[in-house]
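One protein chain is absent from this view; the other protein chains keep their places.
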């Protein structure tokens, strides 16, 4: 039995529904030591900004039960170095590229998208409106994150959309009361897909030193710990939007990925699980194929949103 | 060296800062088989409603990485049976009682509080405005939970306050964008303390059956998985309110409890950790005393909110 | 009264493909346990898995208990890797035991698959309290999954086997094998196994006016009546009292109290 794993995410054709979480896979090269990363549906690169960024001071990481907190602060090489140093490798290896972008202003997002399209730097754009580790987004509409304000989500989405013809994905935050509002705002403003979820905001204190473990005080919680929250947000968002959803949050196995797909995600991203096991995303691809075979499903698209109500 | 562990939570004197999460300790009796539960600072009983409640249909539980989802739906014996069957045991054993209450309307909260005071059923009232597993709270101010609307939080708090002279604690939900808003609303409406956090809303799907594992589709996520989120919410709330905070969410050890205390909680509650190890709360009491001795702290109140900024 | 005790594993062997028997040194628990009760086992220290796993007590000895379990998922798989000499944390005994009454003349135990787990101890207790060896029906998918047959025979029980494929005993269901035994007045049936099997056994018993006690399963968090997570629907008039806790009100129930329609709707008739 042959299974179709190909999905179309708002115009981006992926040969299978598995990509990686921005910031958890670098620019693909390191993990190519462990497996051929071009086998993934797409590679989502670390958030790119106009200028290189140093990020937050250390410590930036702490392990938590079934997860981790990070406060990287979007350290990245910047768009120039990406285009000159990272992109050629990705292209040479035949990777489908989702370029995740981060700007200080809507205009910066527009510039990044425009430049990426012009220089062939991406097959789709993912606008990160939801990083909890950067201060300069704080004054966005009274909210700390752009993704916490549906109006701002719409504004940023429109600007990115008007800057590029590439498919535009909008990455939202779980740190909201009602995920359907920013999801609908993104859809109405023309987003081709939404990515769910970025990290939950959390904090860890070392009782012995009485200090917050992260220099930035708070950080983003990721990993299996947050998976139930992520599945629920995908399910809720899928009930209101028609555009595809890329689901993520704690995916470690194909079974985890299936939870997201059944909840309504058309693609999934493996995030920090790659840190523990670099080829997790490939294992998920293979596991999804097995799942379809075992269940007699010829096209994975049939399973999207297929959760049965009790 | 003798250490003072006594704390005053908005008028409720607790001999140590450790209570239990409502719904995770029954009415105290079962766990008295394992240790003398009157050693705890207080026992917070399962949410009480005016009438007994059957709760949601099964399945109601599922294990998740470092945590669990529940959709009990507040099954409880009701106030009458509590007063006649549960209270005498608690009183006989000298327990300090925080009675957690749940009503369909503000008026029901008021009735419950008034009745509990009149019949000596509690030493303090905790108003559960944040249970994610009951549908009838759905239409509360456009929000699904009362605790998601600062206005409703204020309204409910005022009614409970006017119904009783007992200390009134308001239990809030983490399923909000900004915890400082409901926290401030509760404080301004006269709450004597706030309890943070109730469960995060989550979902689990069984990929083999394609069904949501919980009959109620969604449930509340608890356990160590959510601890970083809980610590961060306590820290944020503590930065704006002056009333004491009872911190909870995944506490399993005294070290975990210290994270909450340093973040700003004056008392802590052990929740579903008791399911794994019934005497966890007592171990936390002992561990806090050890911690104070080890650090030369004579009064645990000195540590409240003592996290150092980097 | 239940205890939480670190118990040394004194024996641990495969007892059929994917099934294990574990003997534990647990004098305090043994002293208070009765057949039909269960324990909550910490399969591995730490937060993963997060919860204990419920396991029936198979047999009760002077200084300990034994468990008989099937590797079902990750928790039981991890449990199966713990070596003799190591310890596991055990909470128990919990729940209500099987009622035993010398006046019940013809006790019959009906087991499906791993549902046989609580019956060796039950048979021993019936023999010692009533002087009568119960009859035993053991049903399984095939002969390699028939457990404890020799144990029951050694106790003097008449054993009837049934398998789905006829590879041992009667081809067919436990309930059919039970019906063949023609239980009637004076008989009492104890059932444990998949839900569909217990329902079929219950129906046979109802038709023949025989009392039936079944040991039910549910996913459990506390195992101790506290969390309200393990409930099933019972035939209770008062709506608010319909949900009974498998851990504290059971796991053994008179089958007439169970709302079988609700159970079967939930599993779609599957076990």
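Per-chain residue numbering starts at 1, and chain names A, B and C are given in the order in which the chains are listed.
We adopt the following convention: a residue touches a chain if its C-beta (ideal position, glycine included) is under 8 Å from a C-beta of that chain, and two chains touch if they have at least 3 such contacts.
Everything numeric here is computed off the predicted structure, so don't read it as measured data.
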| item | value |
| --- | --- |
| Option from A:23, A:182 or A:244 whose C-beta touches the chain left out | A:23 |
| Per the touch definition above, residue among A:162, A:239 or A:277 touching the missing chain | A:277 |
| Residues belonging to chain C that touch the chain removed from view | 44, 46-48 |
| Residue numbers in chain B that touch the chain omitted from display | 65-66 |
| Residue ranges of chain A at the interface with the undisplayed chain | 23-26, 30-31, 33-34, 46, 51-55, 57-68, 70, 72, 75-76, 78, 215, 223-224, 252, 272, 274-279 |
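Keep in mind that, in the parts below, only the chains that are shown with their structure count from here on.
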| item | value |
| --- | --- |
| Chain occupying the most central position, where position means C-alpha average | B |
| Euclidean distance of C-alpha centroids - chain A vs chain B, Å | 34 |
| Distance between the centres, which are taken as Cα means, of chain C and chain B, whole angstrom | 36 |
| Mean-CA-position distance for chain C and chain A (Å) | 47 |
| Multi-chain contact sites of chain A, meaning residues that touch two or more partners | 65-66 |
| For chain C, residues contacting two or more additional chains | 47-48 |
